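Below is one structure, written out as structure tokens; comments come after it.
Some chains have been omitted; the remaining ones sit where they do in the full complex.
For clarity, chains are labelled A, B, C and D in written order, and residue numbers in each chain start from 1.
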Amino acid sequence: MPRVQVDRDRCKGCELCVRACPQKVLGISPRINFKGYFPAEPARPELCLGCRICAVTCPDVAIEIAVHGCRYNYFDY
Amino acid sequence: MSAPTTIFRRPEALRDAFTHYCPGCTHGIIHRLVAETLDELGLRERTIGIAPVGCSVLCYNYFNCDMQEAAHGRAPALATGVKRVLPDRIVFTYQGDGDLASIGTAEIIHAANRGEKFTTIFVNNAIYGMTGGQMAPTTMPNQVTTTCPRGRDVNTAGWPIPVADVLAQLRTPAYIERVAVHTPRYTVQAKRAIRQAFQYQAENRCYSFVEVLSTCPTNWGKTPNESVQWLEDVMVPYFKLGLKKSPDRPPVE
Amino acid sequence: MPKKLMKGNEAIGEAAIVAGAQAYFCYPITPQTEIAEYLAKRMPEVGGVFVQAESELAASQMIFGAAAAGARVFTTSSSPGISLMGEAMSYITAAELPAVFINIIRCGPGLGGILPSQGDYLQAVKGAGHGDYKLLVLAPSTIQEAVDLTIEAFRLADKYLNPVMLIGDGLIGQMMEPVDFESCVKPPRLDCSAWATTGCAGREPHIVKTLFLDPNVLEERNRRLKAKYERMAREEIRFETYGCDPPPDLLFAAYGTTARVVRTAVDRLREEGASVGLFRPISVFPFPDDALRQVAHQPQVHNVLVVEMSMGQMLEDVQSALQGRRPLHFYGRGGGNVPAPEELIDEAKKLLGNGHGGKK
Amino acid sequence: MQREVTFAGFGGQGIMTAGKLLALAGMAEGKEVCWIPSYGPEMRGGTAYCTVVVADRLIGSPIVNDPENVFAFNRPSLDKFAPRVRTGGLLLINSSLIDVRSPRQDISQVLVPCNDLANQLKNGRSINIVGLGAFVARSGMVSLEAQRSVLHKEFGKKKGDVLTATLEVFEAGVRAAQGDKEAVRG
């Protein structure tokens, strides 16, 4: 199962990933982070496909994605 | 169950630093693409990057390779100096539209025309970001900035300069492409182009230049997602994406 | 190798090669274009880099890049072109890199003319660029000295990690004199492995930059530069005196070609029995003010006469050095006119006429 | 002892080269030498001149306003430089192109038909060498031997008959100056 992780303190809460995720996995946390932003967080992690769209979108490289077992590459990157 | 495999992580060529870029600013994406390319092609340890003056001046703190910081607009001249004395290294300039298309016009045109064997990543965000939102040569018609408070008037300030298209008119062989990074679909293309650019350099083929359309939410006065939309709606139709020139084409038409 | 009869410009080009210059970036301008033309031939012969840049501005920034990459580099130009290099001078100094600038001065301001002049003295020693920075500035007065000081310039640039400038009036570039390269010593290759941007294999990345957002860090760098200039003032003072022992009644101060004209005037005046001498600064930054005071403040010295091909530029440094303790006079020619010995003899006689050691 | 000459003429007459060859001869004799060009406006045409100083000690001023010797290869040069020749000095005139003489009585004047001599030897472009021969022979500023050996060295490398042809016109100049019947003493 894919696992999407947002680095809370690196995230600037720009919401680009939120809009980009085809599965609407990500939402915005109500808690301010160290730098004063409201960071993204996986709100519905179970829907994640591991497609990496969010990670490719994130300007701050705040998202890491890991998968267990095999995975399907939706696009070449 | 086996351990998870990380399928997306920070490239080695990008330092683990918190950037000073505004939330949603796509400078960060472009940085990552360059860094991934250096990693993938195994170039990081023999690369020298040249930072511009502009929001990305501090990219010397972000790229995990040797870096120089140029005077405003002069990165191509510095890169020429470096590449000529170290022809077997990889050299790139990273420049904004004020830096490259305004004050540094002569330097970029002549570096491209001499066919200097380095790579330029040209970040076109239609504005001067660092100084707080003045008109750039690539500012869109009627776009409001602090120095065109009534919107860019094409009758007195002219039309946005399509830099990639202009450079493509030079006869010296080069690789020139325009891409965007506002959505993953475009980012994937951008990555391919940037890789290609460094690849040509690594093969000592030619000068390579990638113009990347980028957002500046702060000075556009828009949210990051609105900015993405504006880039798609306003910039992409004007700044035609795609390959403008390839070294495989003969120099004189 | 026997002496060779060479044009100053070509001799300077050859001197740079002897000094081990690895890269040269330039833009043509009279009266120094022969340096570029000479090196267009010579650099490729010695495996060096020759690039004709799109402008002086670009040339000066190319040497910035190449210097940061650890190469021994230089550029040359003449007055209007040098005015386009102020930005680079400030940056290269701020980045603490070695580089050599050569200005074969023509007459100005503006487009002016192409004839010889010393009208860029203040620009060279006080600063064409912004911020607290200085160049070490050397002023030869013969072709041989131009050769020697060119080589020395590369050595000093390395020693101080600071750009060095050689200034010569147009005649220095255009005259031919015999030169000897035999006794020239190539400065050792600078070890720049600690900072040069050559690729970070096996080490942490190097960053060459001039932006320092923390004022305390930048201030610290400002002070470091200042300390460097104070060290130059202790270690790099160069000057020559002629006819100063015993002390002359009238002391000329002049540099470059002008000093040679003065020398002839001094010879002729002394033949007539007049008591005159010459103080010739060779380093003009640091300016030899102590040395000048030591000569000029001797009781026998009654007048000081500065001669320049300008409206009075080194004059400012002499004035500051003399502290108002000797009457200071000035004779300047402009527009490309070179003073003739006769003019200086006339000038001197006016000052000597008052009974102090003049022709009786 | 310091001696000077100013060679003056049209651009293209080889004036600068003649001066350089003279300076080389001075060097060959172990003297101090200095060659000073006029470098006019950044463009073609007009007159060109150079001054050569040969001395037995360090040369001070490279600027000589009243040269001991002047060689005028064309009329504008005569007009400009004849008045400057030092009293007692020598003025050589390329009589092929100049049909007047200086009214000065305090200098020596020598007429050398440079173009005619060069043309006679089918070497029309070498009027500077004719002039050089005449000047050296007449002034003794350097020895003829020194000058000849310089010519050998400089033109010996050139291909074809260049050296022979050059020496020929040089000697024509020498003879013209030595056998000059038209010389006017001031």
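As a working rule, contacts are C-beta pairs under 8 Å (C-beta built on N, C-alpha and C of every residue); 3 or more make two chains touch, one makes a residue touch a chain.
Only a predicted model underlies this, so the values are computations on that prediction, with no experimental measurement involved.
Just one of each chain type is placed here, yet the complete complex contains A x2, B x2, C x2, D x2.
Just so we're on the same page, only the chains that are shown with their structure count from here on.
Averaged Cα coordinates give chain A a centre that lies 87 Å from the centre of chain D. Rounded to a whole number, the gap between the C-alpha centres of chain C and chain D is 34 angstrom.
Averaged Cα coordinates give chain B a centre that lies 62 Å from the centre of chain D. For chain A, the set of residues touching two or more other chains is empty.
Multi-chain contact residues of chain D (touching two or more other chains) are absent.
Across the complex, chain B meets chain A through its residues 1-2, 4-10, 14, 18-19, 21-29, 32, 183-184, 187-188, 191, 217, 223-225, 228.
The touching residues of chain B, counted against chain C in their complex, run 44-48, 50-51, 57-58, 60-61, 63-71, 74, 77-82, 84-86, 89-90, 106-107, 109-110, 114. Considering their complex, residues 20, 23-24, 27, 32-37, 39, 41-42, 58-63, 65 of chain D touch chain C.
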